Structures are given as C-alpha cells and as structure tokens.
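Dropping a structure here in structure tokens format, bear with me for questions.
Missing here is one protein chain; the remaining ones are kept as they sit in the complex.
Our next item is chain A:
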Amino acid sequence: MAEVKTTREVVMNRAAIAAVFVALIVMLTPIYWIASTAFKPRSLATTVPPTVFFEPTLTPFAKLFVRRSQMREPVDQETYDAAPWWEQLIYDDGESVVRNRRSGEITPSGYWDRYKNSLIVSIISTFLAVSMGTLTAYGFSRFKVKGENDWLFFILSTRMLPPVVVAIPMFLMYRTVGLHDTHLGLIILYTAFNLSFSVWIMKGFIDEIPREYEEAALVDGYTRLQAFWKIVLPEALTGIAATAVFCFIIAWNEYAFALMMTNRNAQTAPPYIPSQVGSGLPDWSVIAAGAFLFLLPVAIFTFLLRNHLLRGMSFGAIRK
C-alpha cells in the first residue's frame, strides 16, 4: 500500500526508532554484563576497565553446581588426568570439589535445589493464580455481583501496600501454622499476591468476549460450564498467556518474602544467589553464572508466548 508520509511524520518516525534503540541499549547492558561475566575466568571478572574480549570459559558454571574448597598445594597429575573435564576446570582455578569422605560422592552446591524450588513455586503459583483469576474474572464479568465495584477494588487493594509491610505478621503466622520454609507456604503467598493482578487483567479480556458467544452455546444446549470451557477459554487464550507471563515473572523474581519465609528446604534462587557473595572473597563470575541461568526460564517462557503477548499487550484486542 502506497502511503504518503509528510516530512514531519518521517522525522517523528526516525526519532521514535532512535528512542527505541537508546531504551534497548539501556535495558540490555546489564544483561550483557551478567552474560559476559558468566563466561569470564575469575581473574577477568572484576578488572577495571572491564575486559570486553576474552576467551570464554565454562569454569564458572562448573563451580556453580558443586561445593568447592581452596587447595593448599596443586593437585597431583594422576588425579587431574582421571578427573572429568569440568572438575579439571575447577582444579585449574586452584580449587577442589568437596566429596563425601566415605562414599566419595560430590557435594552439590545447593544452587540446583534452589533453582528447582524456584521452578516449582513459580509454575504452580502462576497456574493457580491464572486459573483462579480467570474464573473469578469470568464471574465478575458475566454475572450481576452485588457490590461488584467494591469487591474489585478490595481485590486490587491487596496490592496497594508494599509487601514488606505484611512480611513480619506473615512470618509469625507462617511459623505458627508450620508453613515456614515450605513450598506450599511460598505457593500460597505468591498465588495470593498474583491473584488480584490476574483477576483485573483477565476481567478486561473476558469483558471483550461478546456474551453472545456463550449465549449461542447455551441456546444450543450446552451448560454454562461447557460454554466456558469450549468458548470462553479458547477466546481468552491471549489474555491468559499475557497474564501467565506477568505472574510468572513476578513469582520468579520475588525476593523479599523468599528471603524471610525460607532458609533451606524451600528457598528459591533469588535469595540464594546473593547469599554466595558473603562467603569469603566473592567469586563474581560464579554469581554471574547463577544469575545468567536464572534469567533463562523467563526468557524462554516469554519467547514461547510472544505471539500471544504481542496481541495481548493491546489489552483485549480480540478479532471480531
């Protein structure tokens, strides 16, 4: 289509593109920093000025997953040759893998457990928040609810106070009922936290789906639940995807509650990664490796749902 553009429009267009580039650079720099540090040898991680060109190494990742100790004297050649490649990388840095005295098994560092906890807690709480939010939003959207606006405001208001304000009472309650340092505890917390967001966003999407869609199904002899399942859900998929991404990101990145409510068993990655800074001289490249791997699920999740997201961002732009 031949569109006639005025000079003004062209200038505005270029300016917008330039602005996007600047924003992109600002936002991508920290990510580049983390990613590059994750592949740097320890000696290059903290140089001033920063090293830009270097030979990437997997040593930080090898170190990330196992417990290590500093070696007084270098390892003997025989043990070195017998060790797998990742262990050799650790030996190269003058450290050795801590093994169980009797069984000789490697002691894992705890990163993988924390990562698994993050996955469990985030996925389950996202699923719960989105599914409960969708049902609630459907109810608000389709039925006359007495005091509907008050309820909706109440739901939103749970998000208005900063989490730290409720952290101490929550902590005491959790300790009393035995939810402290459990997966269930964090899941409940994150679900509750995300629910208000999910209800509000989903209500916007469901409001956009014409009532006639379901009414047609009702006339055809479907029950309301069937109509919801077969008509509303597929039509709301875009909204569900967008909401899920946001809920997942919030749960995945949550730090304050995770720090306070967990310490070992159910601890997630966000409070664990910085806790490594404290022990001895910080090995920044290992911390960067941990942070880098931590970024991946959100990136992958968002990438998979990107088509839905793009459509969903224009909130409720449903084809009619």
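Keep in mind that, in the parts below, a contact is a pair of C-beta atoms (placed from the backbone, for glycine too) under 8 Å apart; a residue touches a chain by one contact, two chains touch by 3 or more; residues count from 1.
Just so it is clear, contacts and distances are computed from a predicted model.
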### Task
If you had to name the missing chain as UniProt does, which of "Lipid-transfer protein", "Acyl-CoA dehydrogenase", "Ferredoxin" or "ABC transporter ATP-binding protein" would it be?
"ABC transporter ATP-binding protein"
#### Entry: Residue among A:55, A:73, A:105 or A:212 touching the omitted chain
A:212
### Query
If the hidden chain were put back, which of A:107, A:223, A:263 or A:307 would touch it?
A:223
### Task
Could you please point out the chain A residues that touch the chain left off the display?
210, 212-213, 215-223, 226, 231, 234-235, 318-320
